[in-house]
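What follows is a set of notes on a single structure, which appears directly below.
All protein chains but one are shown at their positions in the complex.
Our next item is subunit A:
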Amino acid sequence: MRSVDREDGPVKVTGAATYAADHHPDGLAYGYLLTSTVARGTILAMDTAQAEKAPGVIAIYTPFHPLELRPYAKEENGELTPPIQNTDVRYYGQAIGLVVAETFEQARDAAALVSTRCDAERPRASFTDGLPSAVGTSVVDVLADGVSSIDEALDAGDVTVTATYTTPAETHVAMEPHATVAFWTGDQVTVHTATQGVRLVVDRLSETLAMDPARFRVINPYVGGGFGNKWDMWPHTPLTVAAARALGRPVKTVLTREQVFTVVGHRPLTAQTVSLSAARDGTLVAVKNDGVSSKSASNGFHEQPANLSLALYGSANLHVSRKAVTLDVPATTIMRAPGESNGSFALESALDELAGELGMDPVDLRRKNDTPVHPATGLPWSSKHLAECYTVGAERFGWSRRSPRPGTVTDGDWLVGLGMATATYGAGRGQASINVRLRDDGRAVVSGTAADLGTGQSTVFAVLAADRLGIPVGRVVPELGDSATPPAANAGGSGSTSTNGPAVQLAADAAKEALVKLATEHEKSPFHGQEVTFSAGEVRSGGDGMPFGELLTSLGVAAVEATATSPRNPVRDHAFRSFGAHFCEVRVNRWTGEPRVTRWSCVVDAGTIVNATTARSQIVGGVVMGIGQALLEDLRIEPETGRFGNATMADYLVPINADIPPIDVEFLNYPDTLLSDLGARGIGELGNVGAAAAVANAVHNATGKRIRDLPITLDKLL
């Protein structure tokens, strides 16, 4: 396992990395969104007269004076309809206009002068009220021979637990607010926009502006966090691009933090009723999970949190259902480990409850139900070392010190508890193309449309190419986030390294071949007509070697390059998933009920780890977000107004430095050779899954209180 410093470290610590909003083309004008202040209804009128007269104002676009945008061809976890094409208001904080002015201050202040009259209706804004009328999408039943229903199977166990677990809406709060800068040159447009995939932006823009994709160049090498929130394109982007075209000058629109809470999507609320039934020895005989998610009226995405119950533990009988409650709220979208994060909170809490009922150690119960095959499909796992994660984690963490009796360990004013949970996330490999260019300066440029949201993807490119070419990592130049490069995987679903990594290796090999061909065929080449090989960055023949940069320079060739495509994973007879185990210590203040996470160990089985340095940060980041999910995060919808009541960074709490203990991460690093020769699965979501349940289980161990409704705030512990 290599440990390499982030290749983009120097530009990120000096402020030289250019994020979308950092671009400043000449003649730039500033856009500022207008947003709705009711959650449902129709806009009757927008009075822009005063704003139009305000200093510096260039244009104001509203549904009554729109920029024409066509409907999107498909939904990518975002909104179905482009902004300001009609007067419908579907949620509070919806983009209903764009003010463009000479400066940011002028645009913002003019926006405040626009008054909007709406015919408002009462919104559907309570998930709880909507639960009885939730609409089902599908049900999966896997029943043993002779068993007629999941409830019959549940009755057959010796011990059964049933409980309902609920999670609030959450939001990503990536530190970089969404921003778009667009400028046109003739009928070509260059767009800098915060995105998890420049190709997605090209697709959406070409649909909504009804233009050939070839006319868009989207460039965005640095992304200030995404977590799912920068997957689809949101309303400010087409508005900014269209305004720049209409006005004939560059426009920059940066969402305010308050707008980020509503204009782009959030993680839906969920409720899961879980029943587990086991034999005395802990063997699960039935698992039932009825899961419900909220869903915005503006789009189709909702979580399917119960699904995880089909994939994690062996049981002869499984049942999962998925329903959704439609609300008049901003778009519901993917957020780190969509479905599985919330799904694991319920399932892993339920396992802990079952362990308590059985009088079994929670690790032993999980070991007992560890399965070499996918529980629902019966396909063998490609490479699963979950049992080793438990063993190694228990050892590193000191799990044996856990008292089986809750509420019995104290340290001064603090009740101390230990908890654990399984981590997991699905894995796969898609198709990706990558270009490798060997340059006469001895550097290798690796390019593709992939994105590095902070994941370390660009450093992974550098490491893989360097190893393949036998050159130092520092001589590889990764170029990500440019739509003009070959189509690689967008950043999402923990699929970047598993998909792009093999393509980087193939492209490096192809570039080596191209260089060898040049060396033997170029008339001026010292290797002309000879048998040559390429190793350690050199073209070699017999005892002679020449670094590729030197060879290219001597031939007057600036570069040789090759593009290679790595195909989708063809394997159909195995199931693929990453696994891990979380162990944590929580202290709860006996007087105030304040919960603090004080220790953490996580052991990861995610296939080959290409770069331990950045991989560790990915897992830590997932755990930190899980601690937020467990203890802090709660995007509150006001039931009367449909407004998010805490849409600021001061009110929507995320973990701060003082909330986070040291986090120990260990990688097992077994290559998953059925997935690819590289053997890497994915790690972006894995650390997040199970983390909240581990905290909840530790809280129970500390206090004897089982909190089934996130977040676990101190009022619930008093």
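Here is the rule we use: a contact is a pair of C-beta atoms (placed from the backbone, for glycine too) under 8 Å apart; a residue touches a chain by one contact, two chains touch by 3 or more; residues count from 1.
Throughout what follows, contacts and distances are computed from a predicted model.
The protein name that UniProt records for the chain not on display, among "(2Fe-2S)-binding protein", "NADH-quinone oxidoreductase", "Octaheme c-type cytochrome, tetrathionate reductase family" or "Transport permease protein", is "(2Fe-2S)-binding protein". Touch with the chain omitted from the figure is made, among A:L418, A:V623 or A:I637, by A:V623. Checked against the full complex, the candidates A:P10, A:G474, A:G529 or A:P567 give a single residue touching the omitted chain, namely A:P10. The residue from A:T128, A:Q188, A:T592 or A:T648 that touches the chain not shown here is A:T648. Within the whole complex, the absent chain has one touching residue among A:L67, A:A174, A:V539 or A:A694, and that is A:A174.
Within subunit A, the residues in touch with the undisplayed chain are 5-6, 8-19, 21-22, 24, 55, 103-106, 109, 172-177, 222-225, 227, 254, 256-257, 453-456, 613-614, 616-618, 620-625, 648-650, 654-663.
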